[in-house]
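Reviewing the structure listed below.
The complex appears here minus one protein chain, its other protein chains still in place.
Let's look at subunit A:
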Amino acid sequence: MTASDTHRAIDAVWRIESARIIAGLARMVHDIGLAEELAQDALVAALEQWPESGVPDNPGAWLMAIAKRRAVDRIRRQQRLEQKLEEIGHGLETEDPAPEFDAVLDAVDDEPIEDDILRLVFTACHPILSPQARAALTLRMLGGLTTEEIARAFLVSEATVAQRIVRAKRTLSEAGVPFEVPEGAERAGRLASVLEVIYLIFNEGYAATAGTEWMRLDLCQEALRLGRILAELAPEESEVHGLVALMEIQASRSRARTGPSGEPVQLLDQNRALWDRLLIRRGVEALLRAEKLGVPPGPYVLQAAIAICHAQAVTAEETDWARICALYEVLARVAPSPVVELNRAVALAMAYGPERGLELVDTLVSEPSLKDYHLLPSVRGDLLTRLGRLDEAREEFERAASLTRNAPERDLLLERAAACASG
């Protein structure tokens, strides 16, 4: 094995093991920032030693052993310092603290590492941090990504990400955020914070047009992987399965979302043969797991159910719009928002005719949060066209065109406006 082969092998081991190592250490030192530093120390040791000695038989255990030793050194140093201070104060000798560390080490070996990983997820996604900071910390600690990789994925500088991570660690440490899985009333809110971060990471990758920026697609993969991990760690949470289902279904359309010259292709115009059947199947399975829990569906479960309605229609014409309407209705109650209402209006129009859709869209026209949202006039223009009110439709398409920042979309909207004018 050459040195660079070894480096790549170390890199692979790190990606597989780092979350477990950081999580295990965090339970010892009660500080995820310090745990990550200790894990990094172990990685440095591997980079120094493995090119000479070769990759050990059980590389994960090797890294963990080194990191634990560093942790114990660190705690001993700290204790000696405190002891010294105490001796100065009282002039007393204290007992050898060693047995206590061994007890700590044994405890680390006893408890299942999965519990620690779940604690790590909740701590890294603590709502005390901004969503951007949570995302960076999560990718670093649970995804094993380097600062450089995170920076490339989020299209920001490495220094920005590094600073975000340092600040986030400090914030958690100063606030004394405990390394634990929240229970009781706190849990739901904290879980929402975790899911928000995973979906943010996914959308950061998904919003970019596919094909050219491979790193962004990787971000979708990272989010999916985090979601799949979480689904195994917290199988009793229906919204986790809902989010996984939603991401699996959305990811299944990656290949169909852009045309040959990179232009976006709308859902109903996509070539369904390009949808990834494996991911659709996984999405359906994830939703079934959520439904089996028998709790009222949350926003992710409902969005996933809607996505699956589309996935199960062999052609766009066969879409079960009545069911989609019903799901949007529940979603609008569970998580009301003008954007959900707009989507519901589209579904209503598809299921029961353009009048029904327009009725709802007209109630949204005065909605301040949709003032600059190009899809509102675009949807309204479409419904007016279908009702033969072409003059009004043209105005809406022109308005939509002036609001969108996406050039191919603008062209399309202006084309539709022109078509209205020529009758």
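In the analysis below, a residue touches a chain if its C-beta (ideal position, glycine included) is under 8 Å from a C-beta of that chain, and two chains touch if they have at least 3 such contacts; residues count from 1.
The rule we apply is simple: contacts and distances are computed from a predicted model.
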item	value
UniProt protein name of the chain not shown, from "Putative tricarboxylic transport membrane protein", "Transcriptional regulator", "Transcription initiation protein" or "CidA/LrgA family protein"	"Transcription initiation protein"
Which of A:Leu278, A:Val314 or A:Ala407 contacts the chain that the document leaves out	A:Leu278
Candidates A:Ala168, A:Leu226 or A:Val346 - the one touching the absent chain	A:Leu226
Options A:Thr123, A:Ser193, A:Ser254 or A:Asn343, residue touching the unrepresented chain	A:Ser254
Hidden partner chain, residues of subunit A it touches	8-9, 11-13, 15-16, 114, 210-211, 214, 217-218, 221, 224-229, 232-233, 254-255, 276, 278, 282
